[in-house]
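All protein chains of the complex are present and in place, except for one that has been dropped.
Letters A and B mark the chains in the order given here, with residues in each chain numbered from 1 onward.
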Amino acid sequence: MEHRLANTSHLTLNQKKFIETALLADLRTDGRRPFDYRNLTIKFGKEEGSAEVQLGQTHVMAIITAQLVQPYRDRPNDGTLSIFTEFSPMADPSFEPGRPGESAVELGRVIDRGLRESRAVDTESLCVLSGKLVWAIRVDLHILDNGGNLIDAANIAALAALLTFWRPEISLGGQDSQEVTVHPPEEREPLHLIIHHLPIAVTFAFFNYESSVVIDPTHEEEAFMGGRMTATINANGDVCAIQKAGGEGVLQSVIMQCLRIASVKAGSMTEKIKKAVRFSLYETVFEYLSCSLSLEKDISALHNSGIIK
Amino acid sequence: MEYVSPEGLRLDGRRPMEMRQIRGEIGVVDKADGSAVFEMGNTKVIAAVYGPREVPNRSQQMNDRALVRCEYTMANFSTGDRMRKPKGDRRSTEISLVIRQTMEACIMTHLMPRTQIDIFVQVLQADGGKSRCLIAAIGTRSACINAATLALSDAGIPMRDLVTSCSAGYLNSTPLLDLNYVEDSAGGADVTLGIMPKLDKVTLLQMDAKLPLDIFENVMQLAIEGCKAVATYIRQVLLENTKQLEYRRGT
């Protein structure tokens, strides 16, 4: 028992009381106001379809891969989307290696519901041969540092990665178009996934018997919160998923208020993600250009004209 | 596909605001400290509660409150086709988590420190077809929570209030109360709600598929009405039971 006590992070009664008292005055320990998000940075990897998100101290990475598989019997014309989460023990002393714990499963299911059941990712366009061959898109979420609010950060990472993922083009040939050829990217331009809308997850934490509500709780706030609710909303105001799995009871009016706030936050978050994706595309275009031009001469010409530094 | 006919009847003949037949019974598992069976339409769930009892793994016990554990399983035979993995898959894990956190919010755990309360929930019959038994699992959440509430009351575990649960959806532009399996798998919205009726507070809220915000409000309101109806029924069952006990004691 002693070793289990020694390995968890210890929090004090002083911290608990202070967080609750400060919230009564609408203050949070890192100086934020109740409905402010922490600093968000989105970075993209060299590989297509990988994104790294840092939300305050929380660090999450998402990687997309695609494979050709047989479709489900009852959905012969739809591709599949599956989410896998990896809660690495390096991210938090309380994560244990091996099978995913309850919170890992919950995180995967919430993001899965937001992306798949709201039809954000178009699955019909992933069909190659009806009933025989479809694309299976796999989203792997790796938690690298748990600073609180993993769901929102992982959702942003998944969306950013999906937006920048390219899958190879397929052509059907042979007699009765049953022969499938997968074209490597050098031969034919790969394609983006068709994404209809961006479902943004906004997590609320309740304190003081629901008289205080905050957005984007830190690890410390999560330890003391009474209840939590994640609302997945897109910029059009459509509610895609809600997860309030028990915890402190809240009034219906408080829930509706939270949803309205989430709708506003979803709008600004969608803008941030789209901007980050656009910048990364500019960067890849530049790299592409600088490779296809004849090396030094043209690059120095670009240097001289001040287009690139 | 038409889920609501022009006359306003659903596929199983109900009106949009009508719930399925519900039935609850207490004291069905002899060995357990508390148990109950709850049926909602074709879904039948049994819940058994053991506790408060000693924590077998002393390193896990909490000094200031009781440890609540919950295990959700679907019986192998519950959906017609024998299932390979009735528990341990991700949907079961999430439902166990959801039920545990919902019940934990209403159990007065600080009155029973250093003990453990186990809630076992098993689905005996799931309203659903042979394939897609996992989808049928989702529709059983409400019945599980109602069964767990009855079982906890039967076990005499102190609770702040009952927790009752009901689902609602939105198909063919109509809010529908208490979805059955066909309506659930239609791809429209599915809102499952759990409330504490006397306190009038929402403790469980899960929703998937897309709904505009104002329509969601209507659907949630409908689900709350359903929960309150379930609460009335559960209260009745508990009162009946108490009267029976008094009668048998001869007072």
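The rule is short, and it goes like this: a contact is a pair of C-beta atoms (placed from the backbone, for glycine too) under 8 Å apart; a residue touches a chain by one contact, two chains touch by 3 or more.
In the analysis below, contacts and distances are computed from a predicted model.
What protein name does the UniProt record of the undisplayed chain give, "Mitochondrial import inner membrane translocase subunit", "Tetratricopeptide repeat protein 7B", "Cytochrome c oxidase assembly factor 6 homolog" or "Ribosomal RNA-processing protein 40"?
Of the names offered in "Mitochondrial import inner membrane translocase subunit", "Tetratricopeptide repeat protein 7B", "Cytochrome c oxidase assembly factor 6 homolog" or "Ribosomal RNA-processing protein 40", the absent chain's UniProt record gives "Ribosomal RNA-processing protein 40".
Kindly state which of the options B:Glu2, B:Asp64 or B:Asp214 is in contact with the chain not pictured.
Of these options, the touching residue for the absent chain is B:Asp64.
Based on the whole complex, identify which of A:Lys16, A:Arg75, A:Arg138 or A:Lys274 touches the chain you can't see.
Answering carefully, the residue with contact to the hidden chain is A:Lys16.
Touch as defined at the start, partner being the missing chain; which of A:Gly31, A:Pro97, A:Gly174 or A:Gly306 qualifies?
Spelled out, the listed residue whose C-beta touches the missing chain is A:Gly31.
Of the residues in chain A, which ones touch the absent chain?
Chain A touches the missing chain through residues 1-2, 5-6, 10-18, 21-22, 25, 27-31.
Here is the rule we use: only the chains that are shown with their structure count from here on.
Give, as an integer number of Å, the spacing between the C-alpha centres of chain B and chain A.
Using C-alpha averages as centres, the distance is 30 Å.
Note which residues of chain B are touching chain A in the complex, please.
Residues 58-59, 90-91, 93-94, 96-106, 131-132, 191, 194-196, 199-213, 216-217, 220-221, 224.
Per the contact definition, I'd like the list of chain A residues that touch chain B in the complex.
Touch list, chain A to chain B: 1, 4, 73-74, 102, 105-106, 108-109, 113, 117-119, 210, 227, 229, 233-234, 236-252, 255-256, 259-260, 263.
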